[in-house]
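Sharing a structure with you now.
Apart from one protein chain that is not included, each protein chain of the complex appears where it belongs.
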Amino acid sequence: MRAAEQLAQGLRMTYREACRQAIREALNDDPRAFLMGEDVGLYGGCYAVTKGLLEEFGPERIRDTPLAESAFVGAGIGAALAGMRPIVEIMTCNFSLLALDQIMNNAATIPHMSGGQFAVPLVIRMATGAGRQLAAQHSHSLEGWYAHIPGLKVLAPGTVEDARYMLKPALADPNPVLIFEHIVLYNAEDELDPAVTSVDISSAKVRREGRDVTILTYGNSLPKSLEAAETLAGEGIEAEVVDLRVLRPLDDATIFDSVTRTRRCVIVDEGWKSGSISAEIGARLVEERFFELDAPLRRVCSREVPIPYAGHLEEAALPQLPQIVEAARSLMGRK
Amino acid sequence: MRAAEQLAQGLRMTYREACRQAIREALNDDPRAFLMGEDVGLYGGCYAVTKGLLEEFGPERIRDTPLAESAFVGAGIGAALAGMRPIVEIMTCNFSLLALDQIMNNAATIPHMSGGQFAVPLVIRMATGAGRQLAAQHSHSLEGWYAHIPGLKVLAPGTVEDARYMLKPALADPNPVLIFEHIVLYNAEDELDPAVTSVDISSAKVRREGRDVTILTYGNSLPKSLEAAETLAGEGIEAEVVDLRVLRPLDDATIFDSVTRTRRCVIVDEGWKSGSISAEIGARLVEERFFELDAPLRRVCSREVPIPYAGHLEEAALPQLPQIVEAARSLMGRK
Amino acid sequence: MSEKPHLDRAHGQHLFKEMLRIRRFEARCAELYQAQKIRGFLHLYDGEEAVAVGIMQALEERDAVVATYRDHGHAIARGIAMGPLMAEMYGMLEGCSRGRGGSMHFFDRSKRFYGGNAIVGGGLPLAIGVALADKDLRSGAVTACFFGEGAAGEGEFHECMNLAELWQLPVLFVCENNLYAMGMPLEYAEAETDIYRKASAYRMPAEAIDGMAPIAVEAAARRAVESIRTGNGPYFLECRTYRFRAHSMFDAQLYRTKEEVALWKARDPLSRMQAWLQESHMLSSDDLARIDGEVEAEIDEAVAFAEAGTWEPVEDLERFVLMDEVPE
Partner (left out) sequence: MSEKPHLDRAHGQHLFKEMLRIRRFEARCAELYQAQKIRGFLHLYDGEEAVAVGIMQALEERDAVVATYRDHGHAIARGIAMGPLMAEMYGMLEGCSRGRGGSMHFFDRSKRFYGGNAIVGGGLPLAIGVALADKDLRSGAVTACFFGEGAAGEGEFHECMNLAELWQLPVLFVCENNLYAMGMPLEYAEAETDIYRKASAYRMPAEAIDGMAPIAVEAAARRAVESIRTGNGPYFLECRTYRFRAHSMFDAQLYRTKEEVALWKARDPLSRMQAWLQESHMLSSDDLARIDGEVEAEIDEAVAFAEAGTWEPVEDLERFVLMDEVPE
């Protein structure tokens, strides 16, 4: 049935299916791997990512947990310390705040604090982002904020390919890796390149080349940025779109290389502007590439509000195409 | 005894005593005010800030709580919603992670999400910072990180005067205000200016004027920065030292004014560098004051490690005088 | 307020009508969701109406309510007008939260309704704080705090139960045990599935009651509120109930059988109450038609109110992120 399913769907799949395939692969490849979280089993995953996996792997490897984020995230850390390779799903990053003590004070700290005696080879997956009118307590974009914490790696797949192939290296990594899957992307569909069977989780990736201006982005702002680049191309502005995809540690080399070439930079980030990952990149630019920049930085981020339910307000709160286009244009001295 | 005590100590007091006087004043001035937290009563406060207050105000207004950060912080939010003016003490910001859901999803969100029907006039005080060899789980500097959250105000008193006078306007503010008191500053002593009876919690403050380079800082990095400015003055470099003191919302006017004059900027911040408040300021500079800067930004922050216990390692992990001096010098083209 | 519910004709019809208002309001919401007038998450209370309706009978105006994301029933039973509720569903400025909250976040200051809360367990600390304020202010008010049995897994549940009893706070804990937390069956989630027994770990008085019977709920709530107001500290009610529909609008219900749902539907609080009132000659077919008509009219009006609503201007997006003053 697995093979049949793969065959049936070929290499065209949704981001959701890509996440599922990645989990399936991880569990098949490593007997120490298991998935744990709320409603990952019986319910099939709150965004249907894990549908069918309980039947396939059984309740020990697809472990439904009670509502107890701190305990089961901490249990993931403990299991990792003791030799397992847990994949913990926090239903959405909004609930991850309940587990932050475990993430910061234990997962991110114990390897260093124990003098390297213990590693925490753990993956924590969570859904992130806004755009489905779920209101303030269900619309956070916290990936950039988590990127502040030493000892963590933070990934944000923005393509079906990354959703498909990031989990394996993340689980093979000896460090706690947080993967943020954007809720709006789950339905995104793409054809996978059969030649690609893995992705690198240490580097950003140029998704579109361009000489005039660099657009740095990730997650659900990536498709928006690519669309903006198309619009800009129509006006003769060639934007280079860089998918950060690794938010910690940031891939300075790729970022600086692009900005040094284009000498202009727009950052598009669904996090609240102040203190988002766009802030850190901006600071690095003014520290490290000050003389290479021809124009001020422009940031297109979420407005600094709890994201409202009403559609028009939510839309106004999030980075949108026209703002990205306008930002790039303004850097080129256009109106 | 209160009057006598005040008389006895005159206007010279420690930062610790200033915090205590501020609480005493708040409780005397407003019957709706009360203090709640772990060991604030019987024990006298883990840093002895609240010593004597239980005897003075009784257990209803100096309320000892069990170890239950999420519940008692949330209770402070609820009490504020219902008309009280709670001052909640989280013993140190390291434990505030356990209450982050309440802070972000309730305190920071409900006023906006309820369409302005409810305010959260709450103050949360917490100790912050490193420098006393308390190791990784007791040495976080999270104030800059909290400054990411819309709906909060974030204060960081760096002087005895601010410790004495920030609480009153913070409690009068209709919004949740977080006050971060630096553990190393508690013993700092200063003479209060009798002419000053209040401070402004919306603005940064120039603590030392200078024309050559701006040093932006706050908290326990303020005394280090002032010392650095003295050293630099000996070399003919006049550094302006700006005490940010309000980390959210940032006082752009004062920051930009200083940097526009000096055209050079060093930020000294005890937070981990990536994603610290120094990042946000750096990004704003490259957005808003790009053409006014003559040199790249320099940041002197904590190293991106869980802060170690060993004294020499802790020292190496934190911003120190020589690095501040070196950063400023380098911006002036000196070695 | 006396302890026992008055089971006269008027009160019987009142209970029935209150439940019907919720049921029909939500049925309309489900339609409007299909029609994409309502978006986001929509969690229906269908089947659980007896709980909110029964509890609210015991509350007075001065009392406070803290609800969950499944808050339509609580809001309606608390007496918030349907118009602003429906407008909130539509995301309109005229909604009870200016359209910013939607289905999960009803607020009403005038009713001391401290919000639907979408973080499981997240409302409990708020309830503790509201009750603490009321205790300090000697207002005599009680805070009713609703939550699902799933919330009993969260650490905040434990912290709050302890604080409430330790500080003898006037809180009525109302656990709506509908046997599932999304797709998580209670017996897979809790080592002790009698939730009310957990209260003994805090020495808090507690009982399990039939949450499908509004009169039983009302009677228990009156006893509990009486005890709380007398100064005996908090009280815990586990209301055993069931949701007839999916958890939210995105739920294939793989975790339970149709047979189980059917069994519970046989205990539908509305049809049982109706039958009982009719058998007891407390509800004539005229009464029924009248009530039905009133409820339909109220909902039509609410929908019209919502349809006529306006959008909050985008320029106001940042309003109230920081408040200028504390509302009185």
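Lettered A, B and C in written order, each chain numbered from 1.
Quick note on the criterion: a contact is a pair of C-beta atoms (placed from the backbone, for glycine too) under 8 Å apart; a residue touches a chain by one contact, two chains touch by 3 or more.
Note that this is a predicted model, so its numbers are computed, not measured.
Though it is not drawn, the left-out chain touches A, B, C in the full complex. Between the chain not shown and the residues A:140, A:153, A:224 or A:245, the one that touches is A:153. When you scan A:14, A:92 or A:106 for touch with the missing chain, the hit is A:106.
Contact with the chain that does not appear here is found for just one residue of C:155, C:214 or C:309, C:155. One chain is missing from the display, and on chain B it is touched by residues 38-39, 42-44, 46, 48, 64, 66-71, 94-95, 98, 132-138, 303-306, 308-313, 316-317.
On the side of chain C, touch with the chain left out of the figure occurs at residues 153-159, 161-162, 165-166, 188-192, 197-198, 200-204.
Mapped onto chain A, the interface with the missing chain covers residues 34, 60, 65-66, 68, 70-84, 86, 101-102, 105-106, 110-119, 121, 150-151, 153, 174-175, 249.
We adopt the following convention: only the chains that are shown with their structure count from here on.
Averaged Cα coordinates give chain B a centre that lies 41 Å from the centre of chain C.
Averaged C-alpha coordinates give centres for chain A and chain C that are 36 Å from one another.
Annotation: 31 Å between the Cα-based centres of chain A and chain B. Residue positions 99-101, 105, 117, 119, 122, 155, 321 of chain C are each in touch with at least two other chains.
Among the residues of chain B, those touching two or more other chains are numbered 70, 101, 105, 112-113, 150-151.
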